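The other protein chains are all here in position, but one chain of the complex has been omitted.
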Amino acid sequence: MTTATFIPAARRVKELNFLNHDYSIHSWLMTKDHKRIAILYMVSITFFFIIGGVAAMLIRLELISPTNWLVASETYNKLFTMHGVIMVWFFLIPSIPAVLGNFLMPLMLGARDVAFPKLNMASWYLYVIGGVFTLVALLWGGVDTGWTFYTPLSSTFSNTHVVMVVVGVFIVGFSTIFTGLNFIVTTHSMRCPGMTWFRMPLFVWGIYATSVIQVLATPVLAMTLALVAIERIWRVGIFDPALGGDPLLFQHLFWFYSHPAVYIMILPGMAVESELITCFSRKEPFGYIFIAFSSVAIAILGFLVWAHHMFVAGISVYSGLVFSMLSMIVAVPSAIKVFNWTATLYKGSISLQTPMLYALGFIGLFTMGGLTGVMLATLGLDVHVHDTYFVIAHFHYIMVGGMVMTYMGGLHFWWPKITGRMYNEWWGKMSALTIFLGFNLTFFPQFILGYLGMPRRYPAYPPEFQFYNVLSSAGASILAVGYILPLVYLLLSLRYGKKAGKNPYRATGLEWTTTSPPPEHNFHSIPVITHEPYAYHLELREPPEEQPSD
Amino acid sequence: MSGIPFVPSEGSTFAPKVDALFLFELTVAAFFTFLIFTCIVYFCIRYRRRSEDEIPPKMPSHYGLEITWTIVPFLLMLVMYFWGASLYVDMKRPGENGLEIHVIAKQWMWKIEHPEGVREINELHVPVGIPVRLILASQDVIHDFFVPAFRMKQDLIPGSYVTEWFQATQVGTFRLFCAQYCGMGHSTMVGKVVVLSPHDYQAWVAGAGPAEPPAAAGKKLFTTYGCVQCHGQRAPTLAGLYGSKVALQDGRMVIADEQYLRMAITDPSSQIVAGYPAIMPSFKGQLSEEQLYELIQFIKSLTPVRNTPYGNISQPPAAPLGAPSTQPAPGDQPQAVPNFPPAERPDSPPSQQQGPQS
Partner (left out) sequence: MTKPAYVEQQFEDIEQQTHAATLGMWVFLSTEILFFGVLFCSYMTCRTRWPDAFRHGSEDLFLWIGGINTAVLLTSSLFMALAVRSAARGDNRRVAIWLCITTAFGVAFLGIKGFEYAQDAKERLIPEYNFSTISTEDAGKPPSKQDPRPQQEQLFMVFYFIMTGFHALHMLAGVGVLLVLLIMTLRGRFSAEYHNPIEIAGLYWHFVDIVWVFLYPALYLLRQA
């Protein structure tokens, strides 16, 4: 289970790891090391998160007052479009897979790297190039179609740089596709001896399921956006009814990708959740097989429900009935996971450290988000709340209350492994609580706003909605503080944090058998697996390792 | 409404039904949320780590539990599904003996036309207690006609007709929103629905001044655009067409509803009637949304007994209520109707043509 690389303190020279073996910029920008690529992604997505977050702050500031007091409508429309585009494609979709997935997948599987390291590097460069296109569009005046690009508004009526943003998203889509391809092949081909499918950590199952969706859904988005660009440039008539096209065709094609896309965004969060809950309960997951297969079930079923975004769009009653039923079914595997995670706590040895706070917050918020999703899947009810703040609240509960919480939780959990340093635990807990409280204050009032009838994408609204909007904006400012704090203390930990040993949390998993940070090629010799995963009853019998002195 | 609102007022027959369904789902959601929350809190306290060396026992898989918490939520969701589906189907089946009102959305306003020809902008006056069926069209991008108090919402797709219906249950004024992002003025595309007692509604219609009912205007267009030259002779007869089943050349059987009539005018080659040659010209781009509606209302008025799929709907009047004997000329503004830009009309009617246009 552990590879013995014990070097007596007296003979310890500077241990070379993936971070310090070469400090040159060239070694970073031309790296094929999955761990360095993960860090490149970490920096890039943080950059985009800040931009998307600033857009969100401006939106919430504007919404304090029922009138357009801060920005004109045109600017507001550009703000929510860029917020959506950046957060979906440049933050959420890459976040856990490209950062934590890249770092951990080879380590967890006992491999030296992913299957195609050069392709991995290319994925990051595609991400950056796509980001550049999108940023240029932003700086050059922005786009005002909404991240959903509905036609004919986007194909004919909008006067903004739709083509440029669409090109950016097209390119970053290929970044996603290649990352997914890499992980699928890595999981199939690079498992170390003894690592059967059911001995893999649940994190791998989750990333694998995500990768299948990435690989199959993203090409549909790419081609759909290409058709929008073609329609804009050459005024053909695929989607614009004035030219004989069908706006609903765009919606079907768009949502055929975008619904699985939301599962691309949440499955990695669930993957991390399984690791956090088990480590901080010091137990194997309750129902490993069920959690593993639920990930696959969500990936498959997620492709069958897209038209629940279109119940009032003009689809037939029959379509509505079919898609509503399928949407109910897709909720079942997620429910199974929530129950299994909760049951994992039973008779565990629970420690409420920072990653665990995020993990527990996730269960609650994801449950609320998921149940409101079932409400949206209910036909008669959806007619009222569709395209209102109810929907916004629902998906932010899943994306922010779910995914971002697990991203933060995972970042904290594996921070010692990635950087070799511990962060300040008190500040970690404070930030987690701040985020939890700020989040709920921001988004819970939006459920009420939505049911009251406040539509989406409105900078100005009737005065009776102001009370909840003010609450929501107040929450957003608290949430912002909650996100800024980790930026500060995590960065500070790089210099002032306590040095971390191999396995500060006594977790199972091959990544915890390497040094912190791991060496460049991960393992001195490829491990051989002889027992089931999450063998805490074995791990805990070994004495806790001595934490290194600084 | 004093205090802090939680729920919009219930203004239609749907509203209490939607609210009941929501309450049920909210209760189920709250139950499961508190169940999970309680379990988490309890487990975290009861099983907190007391010693660094404690080793939790291995828990075997419990298939019974797994199956239970798969089946029970699924059954609950089935209840929600059937309840919601039945409500949805009702929402799609308009009530009988109602009023038909035409709504055209354009960036960024609502243009409404009553069957008597009365027009409004950003306001919809309706009588209480009578089913109202809206025939919705968009002139440019996708909009959405949303009245929270009625719990009803429908996207308007340019190039098509869609319909939604409601029956108001209380007199009052209710907010109208555009709920599909449509560009710069999306949040200004708001208005109100004014529900009046049937008597007040009739008074309002009468007081809105003389107006030409769309069917009458449509009758004139029918001649101006040359439709009368073919239909009734070599082209399918239009009397009794609306609401009937039509056999198309490609084998389909369709019902001649508003959308069918619209397609027949704007894109006839896509639905050739069986047994007829494909020679009807397309009038796409030549008729404004208002004119299209007027023509269709005229065609509808040619069906004497309105056994439509939507039940018996009152005939659109051929003459305006309380109007003087002389019809106002097209283009004249009736006095009490708010300033309303005249419908776009081509400079002159097209010359008569046979065959498809180039």
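By written order: A and B. Residues from 1 in each chain.
Heads up, the rule we're going with is that a residue touches a chain if its C-beta (ideal position, glycine included) is under 8 Å from a C-beta of that chain, and two chains touch if they have at least 3 such contacts.
The structure displayed is predicted, hence computed values, not measured ones.
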Displayed chains contacted by the hidden chain, counting the whole assembly: A, B
Option from A:129, A:249 or A:481 whose C-beta touches the chain left out: A:249
Residue touching the undisplayed chain, where the options are A:31, A:224 or A:431: A:224
Residues of chain A (touch criterion as defined above) contacting the omitted chain: 106, 111-117, 177, 181-182, 184-186, 188-190, 215-220, 222-224, 227, 230, 234-238, 244-246, 249, 253, 521, 526
Residues from chain B at the interface with the omitted partner, ascending: 250, 269-270, 278, 356, 358
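By our rule, only the chains that are shown with their structure count from here on.
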In the complex with chain B, residue positions of chain A that touch it: 73-74, 77, 144, 146, 150, 152-153, 157-158, 241-242, 244, 247-248, 281-284, 286-290, 311-314, 317, 320-321, 324-325, 328-329, 331-332, 335-336, 338-340, 342-343, 345-352, 360, 363-364, 367-368, 371-372, 374-375, 377-384, 386-388, 448, 451-453, 455-462, 464, 467, 536-537, 540-541, 544
Chain A partner contacts - residues on chain B that touch it in the complex: 1, 4-8, 14, 17-18, 21-22, 25-26, 28-29, 32-33, 36-37, 39-40, 43-44, 47-50, 52-59, 61-62, 65-66, 69-70, 73-74, 77-78, 80-81, 83-92, 107, 140-142, 144, 146, 148-149, 151-155, 157-160, 162, 175, 177-188, 190, 267
